[in-house]
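For this view, one protein chain was removed and the others were kept in their places.
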Amino acid sequence: MDIASLIGLIGALGMIIGAMITAGGVGPFIDVASILIVFGGTLFAVMYKCTMPVFLRSWGAMAKAFMPKPASQEELIGKMVELSDLARKSGLMALESVEVPDRFFSKGLQMLVDGADEQKMVKQLNEEIKAMKRRHSEVHEAVRGWIDIAPAMGMIGTLIGLVQMLGNMADPKAIGPAMAVALLTTLYGAFIANVLFGPILAKLEGYSAHEALYREMVIAGLRNIARGESGRNVQEQMVAVMPPKLQTKLMAA
Amino acid sequence: MDIASLIGLIGALGMIIGAMITAGGVGPFIDVASILIVFGGTLFAVMYKCTMPVFLRSWGAMAKAFMPKPASQEELIGKMVELSDLARKSGLMALESVEVPDRFFSKGLQMLVDGADEQKMVKQLNEEIKAMKRRHSEVHEAVRGWIDIAPAMGMIGTLIGLVQMLGNMADPKAIGPAMAVALLTTLYGAFIANVLFGPILAKLEGYSAHEALYREMVIAGLRNIARGESGRNVQEQMVAVMPPKLQTKLMAA
Amino acid sequence: MDIASLIGLIGALGMIIGAMITAGGVGPFIDVASILIVFGGTLFAVMYKCTMPVFLRSWGAMAKAFMPKPASQEELIGKMVELSDLARKSGLMALESVEVPDRFFSKGLQMLVDGADEQKMVKQLNEEIKAMKRRHSEVHEAVRGWIDIAPAMGMIGTLIGLVQMLGNMADPKAIGPAMAVALLTTLYGAFIANVLFGPILAKLEGYSAHEALYREMVIAGLRNIARGESGRNVQEQMVAVMPPKLQTKLMAA
Amino acid sequence: MDIASLIGLIGALGMIIGAMITAGGVGPFIDVASILIVFGGTLFAVMYKCTMPVFLRSWGAMAKAFMPKPASQEELIGKMVELSDLARKSGLMALESVEVPDRFFSKGLQMLVDGADEQKMVKQLNEEIKAMKRRHSEVHEAVRGWIDIAPAMGMIGTLIGLVQMLGNMADPKAIGPAMAVALLTTLYGAFIANVLFGPILAKLEGYSAHEALYREMVIAGLRNIARGESGRNVQEQMVAVMPPKLQTKLMAA
Partner (left out) sequence: MDIASLIGLIGALGMIIGAMITAGGVGPFIDVASILIVFGGTLFAVMYKCTMPVFLRSWGAMAKAFMPKPASQEELIGKMVELSDLARKSGLMALESVEVPDRFFSKGLQMLVDGADEQKMVKQLNEEIKAMKRRHSEVHEAVRGWIDIAPAMGMIGTLIGLVQMLGNMADPKAIGPAMAVALLTTLYGAFIANVLFGPILAKLEGYSAHEALYREMVIAGLRNIARGESGRNVQEQMVAVMPPKLQTKLMAA
């Protein structure tokens, strides 16, 4: 559970709804036709932008931003130290039955046990990381679609409202409310782009970078095991990516 | 048939036309002079931006976004496994009569059969990929022209309308409708840039990246065949670019 | 003669002038003071941005966008094939008196005839390409100056007009026309940036990329001649940068 | 104490408050609901964008922009010269008890004393620099969140205010003040993005670059010590990164 995502989203929504209530209630800020053109129009335009599988995958990815299971770098280092000591004591074969926390790690380990040479293993695992980044960035493009298109849809909605309003100004009293409704789509567009999808894109990109770094650490660790380095040496090299305080703590352990 | 393109475009258009109908009918949103300056002006400015052949080619490319025939990576892997096994059994000459799904693959295979050395084959095929990317990005530039210039043309049209309106404000009743018409060009500009051409550019760039990746996979596969790798090895290396689930499925096969 | 430039520019201008005429004549859209601040102000600001020689050179470059003499890649390949066959038959010395279509080609050929070693020739010709790109991008910066500064000058002009108008609102009837004039500079700025100079910058960058590619092809061809490759081999390698259809045609010849 | 940060921030605030006072007092520019939506809303949206630890760390980083302790390059060069002379005279072991100004330097020195080979030391220290840059850029992303989101929140607040105002225009006298309040959020958004957080982000990026450069100098120095270069040689190489005037001064010393 990513507590910052939850507090952040609820808090931001709360502030905006609070401002609406202060301004006299949420009612005047809801207009079904406006919601349709901005939310619906953007939804379809994003679908038009992506291929269908990527469009569908993007929803799962965004859901994960609230329930991430980020792989722990500390745990990985601990495991690697354990494995390298085991490999030195009992040979690479002994790693066969070891349980590791994720599929990528397990795949690399299997290659090691199968006797793949280091160069080839590194190359293939790096290919996997590149392919993962490519898949993630396709999803990010879909999320970026919401950020790019929603404000444009909001503007299109407002222009439609304005043109209609300016076309029949017979009743001066109707001008204010008509303009208020016209502005709603711009408001929705700004809300979708900056509050709903903007921050989540940054979060997804952060998780993606974290995952790539984690996998690079797995590769670095496996290389060291392949070379028969001692657990202490493996640890020393892998902690370099951790913040200074954690380094001291980990090295002391 | 790219179902997402079709649903997306029709859906987005539907939402916008729906909003116009809700606002009192599509009629007031159509103005021939405004259409001419935004659609026509942008068309000519894009032509001014590109060379003629690129301008013409861009239309074909956009049509393809609705009817793509994306090369299948799974099928490619299957074919490569088959070919590498065949080459190991019967020699490279046996590949001569094999049918392959696309011109690029067939060209590389021909070079292999003709006895070109690996390095040279790779270099020349990579040149082809680079040349393809260059041709694609010329087309993308043309599409980007619509996205960049249409809003500017919309703004120019609105300014022309405003200047004309402000110049003769004798009849106060005419101000509203005149301004409504002036705003139409801005509406058209936003529509062209964000609904029609914006998403299609992203889609074209996606297809282009997919095609480049496919061709890189062809090269990787041909290199392995040239080296006499077994089908199993070829498969193992090539699946690295596929999503995890597909990998498991393909390797199990 | 670049037909797309001519049709494009005339067409775009026609659309805009047409919209003005529809709006009641071109007259109200012409204001000498506004033209001075936007065209003149931008001209001087661009001069302030560049050095004098680059500023002057940029005009020649833009004129060329209408009268380009793009070097033909097909003709180059034909010439290269001819030269490589000649060199194999009669030695590099025989290339001395051959006529080639451009100065860059001729310079490289001269180096070959003078017995320069391949590495050195490639290095020096690559330096020339880099220097050409540098000179071109200086000119592009000057053109970009128009695109960046003209809208700003337009806005400055409009603000000057608005401040003056708001300062004396004694006569309500004068407000409309005064505001119309104030908006003219914004109109001019958008026109200069998006219709006049925006597309031409893209065209210049395209020609520059084409020229660089052509020169890289010259280098590739000369390397092959230096190595004594046959004309057929030279052709095979050089056509890789051409579109598929042209490849087939050229290879068949 | 970074005197420029302090003078700059106080001066800029002073100018803005001064303009408010000139315009009739600070009072009308303070509105609690507006402050809540812009400051609060942005705060939560930034939290939603980052992970919690990064969000919390960003505050410490910004505080440091006012109280930086930038490592002195001159002092570092002096120390390196001293150490290299010491190492030549008494061997690397003699460096054990030497005191150095920062943790990174001390870590590298320890590796040297422990007999790590040069290549490995350089690799590991470079890893540390990369990890530091990664941590810093996470924090910068958080700060950039304020710059990106605050103007959007300001616009959302203004739109809420406008919609509410346009919905009830019964009392024409209330329109002016209501619109004034609506504009306040835009004002706050521009203020947060451009005066509070914009400059501080540039400052943090500057310190981060300075720190990375300092650490690269530490590595360069340690390499020279490992190779047994004389103090004079070490100095000559390290001063290359200093401005010309300082170079002359340092070399004369």
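We call the chains A, B, C and D, going by the order they appear; numbering starts again at 1 in every chain.
Here, a residue touches a chain if its C-beta (ideal position, glycine included) is under 8 Å from a C-beta of that chain, and two chains touch if they have at least 3 such contacts.
Small disclaimer: the values here were computed from a predicted structure and weren't measured.
Here the chain not displayed is in touch, across the complete complex, with C, D. The residue touching the chain not shown here, chosen from C:3, C:93, C:159 or C:251, is C:159. Counting the whole complex, the residues of chain C in touch with the unshown chain are 33-34, 36-37, 40-41, 43-52, 54-55, 103, 124, 127-128, 130-131, 134-135, 138, 141, 145, 148-149, 152-153, 155-157, 159-164, 166-169. Even with one chain removed from view, chain D keeps its contact list with that chain: residues 2-5, 7-12, 14-16, 18-20, 22-24, 28-29, 176-177, 179-180, 183-184, 186-187, 190-191, 193-195, 198-200, 202-203, 206, 209, 213, 236-237, 240-244.
We take it that only the chains that are shown with their structure count from here on.
The minimum number of touch steps separating chain B from chain C is 1. Shared contact partners of chain C and chain D are absent; no chain touches both.
Of all chains, the one whose CA centroid is most distant from that of chain A is C. Chain A and chain B have centres, each the mean of its CA atoms, that are 25 Å apart.
Shared contact sites, meaning residues of chain A that touch two or more other chains, are absent.
The touch graph of the protein chains shown is a line. A list of each chain pair in contact follows: A-B, A-D, B-C.
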